[in-house]
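One structure is given below, encoded as structure tokens.
One protein chain is absent from this view; the other protein chains keep their places.
Now for subunit A:
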């Protein structure tokens, strides 16, 4: 097996050699199984965590040393004992019967070289250690020492239910230190604006609260407190683009709309407007809607990107250079005049990719559109000329998701090569590479303060990365299937994630703990979105439903004291039914995208599938 230069990696791999008689592996395993089953109830759940990693490592060892028949019979005998949520992995494993099969499979190689993390209480650990060291041929102890990392905590052993909530990822759970770094989850301060009383007033901008002479009405939506939120990152922690005039106009519009926003809650559910893509023939792979809900883009399996205007205002492209020189640049409506009326249409098709388009994202200023595709490139399109501007090549493998930062300029992409990359529109190479996942990165999202990036992966973990230095600051395990949707709450404190197991999990970013589980969907959840003020969480799934959950209730009364953080003892209440505010079925359209307009109307999109 070709091993790269790291010395500790090669040491680990070379230790994957003959460790005892292959025919006795079954006996070792069944001996351990017997011991665990006879142990005390309170310890049994924790020690049962050992079964799966041991099983896999022993099997891989047999395969690596080319004991095919022993490997096969070992697999046959014990694969049924494993937990149900590992079934997919076991299926992959059953196809690995020869040493050569292991070479090409990066995920399996990563599994072998990284340590599977188990969190066990001290008492259970002592029990296990004593038992394994008693036996003469302690092969299992060797394996435990080399391939498993046992994170010991002092306290009560966890119950099966608690353990089941947290396990499931390819690398076990997260070590305590992995979730200890300080995360600035607060929001950045918005510059203060004065909302004009009516349109004819000149808008006065007040940055840093210095009042102008006119004293127009101050807006009440922005924060007026001068003291820094201790959980918010410093304003200049990462360089962000300055606000242009058009951005300021946008913000004023935003605030005006926000003033007219519907306050949602269990008594006042949002109306849902569903955009169905007809005649897409299962080709619709990605959807995005602009923040002001004026345009909708669809990425398709035929490698086209199609942009529609949702409002009556049609899409126009800018005039050619010859025509532009003819217009009067000083006129008031110059922004209208540069648009070419002849090109007005509701739909624009963008050609350029050479593979299905898996992710699309509008820039916050609506000038640019990103799309990422199976051909390994991320393309930047201009929405003023409707042409492709740049192709960012970095991933050489399918790119599964991309997103613009909430402030524009930066964007993140994640793909099959198991890394997520941070780019800026004016650099042809990525600025940051976030490596650490064991399998494809399937979903990437920016935190509202643009300082952190959450990535969900096919290895069933979610990692939170710091944009400033590329470090992984949080690892969240608990999903039992690849993650396909992520949503940050508007206040930046919480993260909601959805995966193929049909559950939505809620995480407290500051403490690094799971705080809620929403059961109800029966199929993969591809869309998650919080309402504008964070009161409602909407989830859309392949089972053709949109469900609304009460976010306020889910996040109140959190037990996050030091004990919970230290031991990871979480007690999730079984309140999915209470939190569910509504289930809305579509006829047979899986929901691919959700978007709350600025007034809290919920827009949903999906492609009609006739099955």
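The rule we apply is simple: a contact is a pair of C-beta atoms (placed from the backbone, for glycine too) under 8 Å apart; a residue touches a chain by one contact, two chains touch by 3 or more; residues count from 1.
Please note the rule applied: contacts and distances are computed from a predicted model.
Engineer: Quick one: the chain not pictured, UniProt calls it what, "Myotubularin-related protein 9", "NADH-ubiquinone oxidoreductase chain 2", "Dynein, cytoplasmic 1, intermediate chain 2a" or "TAF9 factor"?
Structural biologist: Per the UniProt record, the undisplayed chain of the complex is "TAF9 factor".
Engineer: Out of A:418, A:503 or A:547, point to the residue that touches the absent chain in the complete complex.
Structural biologist: Residue touching the chain left out of view: A:418.
Engineer: Using the definition of touch stated at the top, determine which of A:93, A:390, A:525 or A:548 touches the missing chain.
Structural biologist: Checking each option in A:93, A:390, A:525 or A:548, the one touching the absent chain turns out to be A:390.
Engineer: Quick one: say which of A:255, A:280 or A:412 touches the chain that got left out.
Structural biologist: A:280
Engineer: Among A:31, A:191 or A:241, choose the residue that contacts the chain missing from this document, as touch is defined above.
Structural biologist: Going through A:31, A:191 or A:241 one by one, A:241 is the residue touching the chain not shown.
Engineer: With the full complex in mind, choose from A:32, A:45, A:109 or A:515 the residue touching the hidden chain.
Structural biologist: Residue touching the absent chain, from the options given: A:109.
Engineer: Need a quick check: the contact residues on subunit A for the chain that isn't drawn.
Structural biologist: 4-6, 9, 104-106, 109-110, 113-114, 238-242, 275-281, 283, 296, 298, 301-302, 306, 308, 347, 351-352, 367, 380, 382, 387-391, 396-397, 409, 416-419, 424-428, 430-436, 438, 467-471
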